[in-house]
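Every protein chain but one is kept in place in this view of the complex.
And now, subunit A:
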Amino acid sequence: MSTVSSTITNKMQAPDDKAMPVTEDKVMPVTEAKPEQTVLEEGVTVGTPFADDPKFKLRDVEVFYGETQAIKNISLDVARNEVIAFIGPSGCGKSTFLRCLNRMNDSIDSCRIKGSLLLDGQNIYDSKRDVVELRARVGMVFQKPNPFPKSIYDNVAYGPRIHGLANRKSDLDDIVENSLRKAGLWNEVKDRLDAMATGMSGGQQQRLCIARAIAVSPEVVLMDEPCSALDPIATARIEELITEMSESYTIVIVTHSMQQAARVSNRTAYFHMGHLVEVNDTSKVFTTPEHELTESYITGRFG
């Protein structure tokens, strides 16, 4: 573990240490002596977190689970039709932040969100905001493939049906076919659309979930570690797909694989313990990171 993270750990243990004044006296000077402490100041992000005419304009976002603060004052723009990757060690808040973008945290009772989150200039968390419409525009693919225990056809047709996107059966057939084609799954499943989706391989299931997400024609697709449950071949297939999709969708992808971030994304955001430390072009992040925490992480010194 690096000196930086151990310093932070010491800081977090401070309330306990107060019970023992002797320990406190020993720890406090050490904490103050470390210059790294100042650079993790809230709301300070190095690099290029902002963009002109962004898809998402996120300012001063803070997320709390009960008393715990998971996201500490993050500001970030997501540009149109870019692929932005969120990387960082486990528990750094990148998934939490991702789930704020289509309000998937709503179902968690203890979760509170502060700050301004705008999608095309409109507040995502406006009390009058229709979450159904928001989620139709901002689709999501999850860590573990989660096809419904229905047929392949019904899985893809699920979204279009609940949003009334097809007037006729033939329209629905077209939507299903197009979505499966875009997800690169059509040739594999066109003869067995009535088969149970749960009977497919993990990689196929994940591509089906992508097809299901794009069947409602979203503008943004959020991906929460979409390849972490897949083997390398299926992963390569999904990564290809992400590259193809980047032409028509804005994609935000959370990943633990730095190679994956390097391969698929235009920009990379590095999260650390609820802070957004650095946002830069992917090539820059992986070759000449500006922040030493980012450098420590991508060179494998911790995480």
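As a working rule, a residue touches a chain if its C-beta (ideal position, glycine included) is under 8 Å from a C-beta of that chain, and two chains touch if they have at least 3 such contacts; residues count from 1.
The rule is simple: contacts and distances are computed from a predicted model.
Trainee: One chain of this complex is missing from the view, so tell me which of "Acyl-CoA dehydrogenase", "Tryptophan halogenase", "Ferredoxin, 2Fe-2S" or "Phosphate transport system permease protein" is its UniProt name.
Mentor: Cross-referencing UniProt, the chain left out corresponds to "Phosphate transport system permease protein".
Trainee: Which one touches the absent chain: A:N81, A:N178, A:T198 or A:S257?
Mentor: The missing chain is touched by A:T198.
Trainee: For the chain left out of this view, which of A:G159, A:P226, A:G274 or A:P289 touches it?
Mentor: Considering the complete complex, A:G159 is the one touching the chain left out.
Trainee: Out of A:V63, A:L119, A:A136 or A:I298, which touches the unshown chain?
Mentor: A:A136
Trainee: In the full complex, which bits of subunit A touch the chain not displayed? Write them out.
Mentor: 102, 104, 107, 109, 131-136, 139-140, 142, 144, 146-150, 158-159, 162-163, 198, 209, 212-213, 216
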